[in-house]
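The excerpt is restricted to a subset of chains, each kept in its original location.
By written order: A and B. Residues from 1 in each chain.
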Amino acid sequence: MLLSILYVIGITAEAMTGALSAGRKEMDWFGVMLVASATAIGGGTVRDILLGHYPLTWVANPEYLAITCLAGLLTTGLAHWVIKFKGVFIRLDTIGLIAFSIIGTKVALNLGLHPSICMVSALVTGVFGGLLRDLICRQTPLVLHKELYASVAFAASGLYLVLLAFEISEPVATIVTLVSGYLLRMSAVRFGWHLPSFHLESDDPLH
Amino acid sequence: MLLSILYVIGITAEAMTGALSAGRKEMDWFGVMLVASATAIGGGTVRDILLGHYPLTWVANPEYLAITCLAGLLTTGLAHWVIKFKGVFIRLDTIGLIAFSIIGTKVALNLGLHPSICMVSALVTGVFGGLLRDLICRQTPLVLHKELYASVAFAASGLYLVLLAFEISEPVATIVTLVSGYLLRMSAVRFGWHLPSFHLESDDPLH
C-alpha cells in the first residue's frame, strides 16, 4: 500500500522529467506522452520483458499509463513551475528511484531468482526509464555519468535483501530502505559523490 | 484476407522507406536489410513483446521477413524511382499505417485486453517501426514531430473499436476504418495539420 503510493509519486515525477526532455527537442504532444511514459514505466517494462514476467504492469493496469500521459501533458503548461521547484523534483525523483528499486527486487524475489539477479532487477527498474528517455531524445545517457544514481538503486536493493534475510518484516524493511536510500542519494547530490569514470582518448582502437 | 493483402503492401512500403534511410547513412546491404525489416515489422514485434504474444509473426511466417529484406535490397537499385513517385509512397505508407493499426487492435482484442490498451497496441504497431528506424539511423525520430501520424493510428483504432461495439461486422468495420483513416492522414499531409508541440529552451533544468 505504502509502496503503491510511492510508485505513483515516482512515475509522476519521472514522467515530468521525461516531458521536459521532450520539450527541449520540440516534440509534439504525442512525443511528450511517449517520452514521459517511457521514462516513467520503461524501466519496469524492460525488467518484466527480461524476466518474462507477464502481463506488464501497465497492460494489466492501464490507469498507470493514463497517469504518465497526463503528467507529461500537464508539464507542457507547468514547465517553468517545474524548473523553479527543481529541488522538490529531485526529492520526488529520489523517492521514486528507491520505490522502483524495492518493487524490482520484490518482482524478482517472487519469481524465485538469485539475489544478484534481484539486485539487477532493481537496477533495471530504477535506471532504464531514464536510459530510454535519453535514447529517444538523442541525449548522451545521463545515468551513465551522473552522481550516484544506479549505485543507489543497487545498494537499496542489497540493503532490502539483507533486511529480509534477517527476518525483518516487509513494511519495516521497506521504510528502512527508503530512508537510507533517500539519505544516500541526497548526500551524493549535495556533496557531488560519484563513481570513478573511465576516460579513453585513443581513436578507434578495435574497429 | 483483405487485411493480409494490405499488411503486405504496408510492410513493403515501410521497408522501402527504411532502406532509403539506410542509404542516407551509407550502410551496407546487411544494414539496408536490417533497417528495412526493423521499419516494416519492428512495430508489430515490439507490440508482441509488450503483450507477451508469441510466436512473433515473422518467426512463424519467415516469408514476411523475406519480403522486407527483398524490398530493402530492391530499393538500393530503385531509389531514384522511389523518390520520384514520392506521392504514391505516402499513399501506400498511409494504407499500411491503417492496416497496422487495425491489426494491432485485433491482436490486443483477442488477448482480452482493455480498449485503451487495444488503442495503445494499434499505436505501437503503427509507429514503433519508424521509431526503430530513426534510432538505428541516428535521426531525430520523425514520428515525434511530423504531421498527424501517431494520432491517425490512435484514432483509427478508436473508430474500429466503436464500430465493433455497435455490432458492425468486421469486414465493414475494417473498410470504414481504412477509408476514414486514409482521408484523415491525407488531409493532415495536404493541409499540414499537426499536434501542438512543446518547446522548452531552458538549459538542463533537472540534471
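Following the convention adopted for this analysis, contacts are C-beta pairs under 8 Å (C-beta built on N, C-alpha and C of every residue); 3 or more make two chains touch, one makes a residue touch a chain.
The shown structure was predicted, so the numbers you read here are calculated from the model rather than taken from an experiment.
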Notebook entry, point to check: Beyond the 2 copies placed here, what is the full number of copies in the complex?
Noted result: 3
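One rule holds in what follows: only the chains that are shown with their structure count from here on.
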Item checked: For subunit A paired with subunit B, centre-to-centre distance based on mean C-alpha positions, whole Å -> 29
Checklist line | Contacting residues of subunit A [partner subunit B, same complex] | finding: 17, 19-20, 22-32, 34-35, 45, 49, 54-56, 59, 62, 65-66, 76, 79-80, 82-83, 86, 89-90, 93, 135-136, 138, 142, 146
Next item on the list: Report the residues of subunit B in contact with subunit A in the complex, numbered from low to high.
Entry: 49-52, 113-114, 116-117, 120, 131, 135, 138, 140-141, 143-145, 150-151, 194-202, 205-207
